[in-house]
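Remarks on the structure that follows.
Removed: one protein chain of the complex. Kept in place: all other protein chains.
Let's turn to chain A:
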Amino acid sequence: MAGMSSKRLQKELSKIQGTLPPGITLVSAPDLREWTMDISIIDNPIYPPHETYRMRFSFSPSYPIEAPEVVFVACTSPERKIPLHPHIYSNGIICLDLLDSQGWSPVHNVESVCISIQSMLAGNSKAERPPGDAEFVRSNRQRPRDINFLYHDPKRAFAGGIVF
């Protein structure tokens, strides 16, 4: 299992180091456990094109079967902020079904996850944090994968949120 995970990550890494879609760059991949990627959103006035957002991917040994843990990280040099989005908490946790066991599929990879998040930001029209952001950020001690998010289908009209 672990062998398959590292084999696949090696292949992905060599592919990522070659070409990537515009707006997505690999920052560092010191090992096969944690990578950092930068994304920028090109065509959305909420996110100025010069602003770049940093994501941290953490892979478990059963990676392609299990989803990686993806969070936005803020840092000062170079300056990276947490993008403003109704499904991204201000501590960087992303409420996206793709990153949960329900929505994850082993055919996804780092590149496709990056594209998904990029398109999620590009299609956003509300410059706001999710409801209950302050409370969640203050009280959350769980890892993103353990949080019981409730996802919504865009066709149905209820807001995505957390089920405690």
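Going forward, contacts are C-beta pairs under 8 Å (C-beta built on N, C-alpha and C of every residue); 3 or more make two chains touch, one makes a residue touch a chain; residues count from 1.
The rule we apply is simple: contacts and distances are computed from a predicted model.
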Candidate names "Probable alpha-1,6-mannosyltransferase Mnn11p", "Xaa-Pro dipeptidyl-peptidase C-terminal domain-containing protein", "Large ribosomal subunit protein uL29m" or "TRAF-type zinc finger protein"; UniProt protein name, chain not shown: "TRAF-type zinc finger protein"
Residue in contact with the excluded chain [from A:V27, A:I46 or A:I65]: A:I65
Option touching the unshown chain, where A:S105, A:S119 or A:Q142 are the choices: A:S105
Interface with the unshown chain - residue positions in chain A: 1, 3-4, 7-8, 11-12, 62, 64-66, 101-102, 105-107
